[in-house]
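Report on the structure given below.
Yeah, one chain of the complex is gone here, protein chain that is, but the others are all in their spots.
Per-chain numbering from 1; labels A and B assigned in written order.
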Amino acid sequence: MSSVRSRSFSRIFLWIFLLAGAFISIFPFFWMIVGTTLNPNDVVRGIIVPGKEFGLNLEKATKNYNLVLFFYNSLKIAVITVVLGVLVNALAAFGFEKYRSKAREKIFAILLLTLIIPQIAIVIPLFRLVSYFKLVNNHLAIILPSVMSVFIIFFMRQNFKMFPTEIMEAARVDGAGELRIFTRIVFPTMKASFASAGIYMFLGQWNSYLWPLMTILTDAKKTLPIAMSSMMYAYTVEYGGLMIIVCVSVLPVLILFLSMQRQFVAGLLGSIK
Amino acid sequence: MNKKGSYYRYLNRIGWLYVTPAMALYCVFMLYPILSSLYLVTRKWKGFSNTFYGIGNFIRMGQDSVFWKALGNNFLFMAIQIPIMVGLALILAVILNQGIRKFRGTLRVIYFLPCVTSLVAYSVLFRILMQTNGLFNNMMLNAHLIAQPIGWLNDPFWAKATIIIALTWRWTGYNMVFFLVGLQSIDTEIFEAAEVDGASKWRQLISITLPLLVPVLLFSMVTSTSGTMQLFDEPNILTNQGGPANATMSAALYIYRQAFVLNSDFGYATALSYVIVVISGIFAFIQIRLLGGKDK
Partner (left out) sequence: MKRIVMGLMVALAIVVFVPGTMVAAGAKTVTVWYWDVNFNGYSMKQAAAVYNKTHPDVTIDIVEIPQGIDNKIEAGLQAGGSGLPDIALFQDFIIEKFVQNYPGIFVDLKAAGVDYSKFAQYKVGPMTDKGKIYGIPFDTGSTGFWLRTDFLKQAGLNPDNYQKNLTWKQITDLGVTVKAKTGKPLIAYDSTNIDFVRIMVQSAGAQFFKKDGSLDLRTPAMKQALTTLKDLNDKGLVYVTEGWNNWISAFNNGDTAGFLQALWIIGTLKSKPDNAGKWMVIPTPLLSGVPGAQNASNNGGSSWYVFSGSKNKDIAVDFLKSTWASTAPDALEFYNTILKGAGAMGTYLPSRNGSNYTAKDEFFYKNQAVYADFAKWMEKVPVMMYTPNYVAMTTAVQNANLLMLKGELKTVDDVIAHAEQEYKQTTGQ
């Protein structure tokens, strides 16, 4: 009897814990959406009832801050990086894994070694480099250095290990060219891995802050994260408009996550299998 | 024989062809910066001009207590935040895996949600939430949990707490998913056998689940450690450039400030970044040791 009671007591406790966790996880999202409808003062004060100023805030976010342009910049940079990056890195990974040679194994070992070098150690000489090429305040400065990713090469190589070499040989016997094998056989069968790699690269670029902060100077080139941080430190902060930009930066990733949970998680968790 | 050799050479050429675009980019955007940093680190900047400085930057670094304090902050965040987060994530993962039957999927998605926010977006949100006259303090005041507003962003101690709270919010669900993957790979027959032997749930957790989870736990800690080592967005935005009074200054942020805010001294900033490289190298070495060094 008492054990039943204590069990149901601990059940209640368990659910309180779980629901509190859920509340904490969700609340900032809820508050962020409510914030888009409030005047700046109420955002700071933490009113959590929707207000009536969504239209005004949207006007500020689009007129004073050119939200559409920031979104476009972010999307452009991320999409180009993903398309080029997945192609370049997957090809390289495929070359390393399925066309093995001693020389390339050595190169691969060097790649892995430089994987430990953190971004902050690269960006300063990299800034000198893009300065030299007059690419500061140019989106190419953000796209080009992010296309090649040692991590994605490593990730894709791990995945290609599972692709049976026999299929490639069978295809060769049938007279398929090497590039055809890659595009017509490997790509369709490994699409989940490609998607994970793409999502990983997309998130990395969509959210990147340190490097764009160094290389973007003007409004016309700003990405969403740079726009958010400079709005946050403007002389007069338009909190409502800022909340709209925050929402705009979060929503695409949220949609991506909800519609493709498996690949999303695989992409985020990367090498864990 | 000859034909096979030429075919091998053909495939080898294909291999080089596939690898070349990535390698070209690697040389320009990774290898060259690494090598050129060897030059940068010996220079002292003043505006447009820079002069040879030898190991002067390293001597200067030795005396720069702000940098060492910043580095100390990185380690402090690691030492406090990672255990809290890993503990919470582990509890949630175990409950979601075995403790409940309903709403598992929904809760998993909810706990993972903070991960979809970019570091900048959630730093902005938390900066507004945690202001002295902001929502978080107001809620606590209304609930009579505190009598005075807490200086979450302007008190050196509480600002550190703010960073820890924010990091925990952002990353707990992420780690939980790690652990769930690990837990799901444990064979359920082990638990059934333990049940037959009369082992309590608690006992099962300590003796079966945790030991089997050790590799995943280690991996998650290693990832978090290297992430915390590179902490930048949060102290720059959430606590306003490592404030108050450098209480949340991180090594990466201080390097950025030396290069782009205070003195535009690229040489000194490069020297500082070498410290981060060395520490990351040590961590990588430990990681390889702990995880057995085999291909993961």
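Observations on the structure shown:
Heads up, the rule we're going with is that a contact is a pair of C-beta atoms (placed from the backbone, for glycine too) under 8 Å apart; a residue touches a chain by one contact, two chains touch by 3 or more.
Computed from a predicted structure; not experimentally measured.
Summary of contacts with the chain left out: across A:48, A:220 or A:251, the touching residue is A:220.
Only one of A:76, A:106, A:161 or A:184 touches the absent chain when the whole complex is considered: A:76. Although one chain is not drawn, the whole complex shows that of B:72, B:105 or B:156 it is B:156 that touches it. Only one of the listed residues, A:38, A:61, A:111 or A:231, touches the absent chain: A:231. Note on the undisplayed chain: of the listed residues A:12, A:68 or A:162, the one touching it is A:68. Summarising the interface, chain A meets the missing chain with residues 41, 44-45, 64, 66, 68-69, 72, 75-76, 79-80, 82-83, 127, 130-132, 134-138, 188, 191, 195, 198, 214-215, 217-221, 229-237, 256, 259-260, 263.
Seen across the whole complex, the unshown chain contacts chain B at 46-48, 60, 63-67, 131-133, 151, 153-156, 239-241, 243-246, 258, 260-266, 268.
The rule is simple: only the chains that are shown with their structure count from here on.
Taking each chain's centre as the mean of its C-alpha atoms, chain A lies 15 Å from chain B. Taken together, the chain B residues at the contact with chain A in this complex read 11-12, 14-19, 21-23, 25-26, 28-34, 36-37, 40, 88, 92, 95, 99-100, 107, 109-129, 131, 133-136, 138-139, 169, 173-174, 177-178, 181, 216, 219, 226, 229-230, 232-233, 236-237, 240, 251-252, 255-256, 259-260, 266, 269-270, 273-274, 276-277, 280-281, 283-284, 295-296. The part of chain A that touches chain B in the complex is made up of residues 14-15, 17-18, 21-22, 24-26, 28-29, 31-32, 35, 43-46, 48, 88-89, 91-92, 94-96, 98-101, 104, 107, 111, 114, 116-122, 124-129, 144-145, 147-148, 150, 153, 158, 178, 182, 206-207, 209-210, 213-214, 224-225, 228-229, 232-233, 239, 242, 246, 249-250, 253-254, 256-258, 261, 265, 268-269, 271-273.
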